[in-house]
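Take this structure, written in structure tokens, and hold onto it; I'll ask about it next.
Every protein chain but one is kept in place in this view of the complex.
And now, chain A:
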Amino acid sequence: MAQEITTKQLRKWLLAYAARIIENEGHLTELDTAIGDADHGVNMRRGMGKLQERLHDEGQSEDVSAFLRSVAMTLINGVGGAAGPLYGTFFLRAATSPTNGSSIDLEQLTQMFRYGLDGLQQRGKAQADDKTMIDTIQPAVEAMEAALAAHQSAAVVLAAARQAAHLGMKHTIEIEARKGRASYLGPHSIGHQDPGATSAYFLFETAAEVFTTTGAD
């Protein structure tokens, strides 16, 4: 990918993400049943349904920042649980990262994720190892930054992000929740994978799929 990622491709990515979340609604709810209030799948499916409507709407701006902002607003209004303000803030902050107008390059994509992560941390006040979506997103962003610094190709950078996100997600099984509803369970939360860390993994899984396979659009 010497070529840039256009707003169209970002849209394609988030449509793939919405579809992946909807396929996994049951799984996400199951995870939230074990250590939460059994609504993460429902919350995310509701938000993704709204996002699909929004993304299929024709005549939207091709400006990357405007696009990310409208994604953020849709999630803030549509998701409902803690995930609403968290993913909403992620995209709202991502929308303030540098772009080339209607496209971004690999470095800007990495920055976009970094901005989103920083926003998420300010909003939720969670650190690594608190057993939240941060445990997926932080290592993924760090892996992207490291691969980028080593001048790797887009395919390698995105594969590194996906792999780090996957490890981070699995790591949440071993740790105790210190943020969110699961923290009410204390040590009983150990042994269960965090639902938000799981929904966040799909961001990187679908990014690796969409941004490395498309060339034409």
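The rule is short, and it goes like this: a contact is a pair of C-beta atoms (placed from the backbone, for glycine too) under 8 Å apart; a residue touches a chain by one contact, two chains touch by 3 or more; residues count from 1.
Please note the rule applied: contacts and distances are computed from a predicted model.
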Fill in the blank from the handout: Of "phosphoenolpyruvate--glycerone phosphotransferase", "Succinate dehydrogenase flavoprotein subunit", "Cytochrome b" or "pH regulation protein F", the UniProt protein name belonging to the chain not shown is "phosphoenolpyruvate--glycerone phosphotransferase"
Completion exercise
In the whole complex, of A:K8, A:H27 or A:R181, the residue touching the missing chain would be A:R181
Practice task
In the full complex, which bits of chain A touch the chain not displayed? Write them out.
Solution key: 39, 43, 46, 73, 76-77, 79-82, 84-86, 88-89, 123-124, 180-181
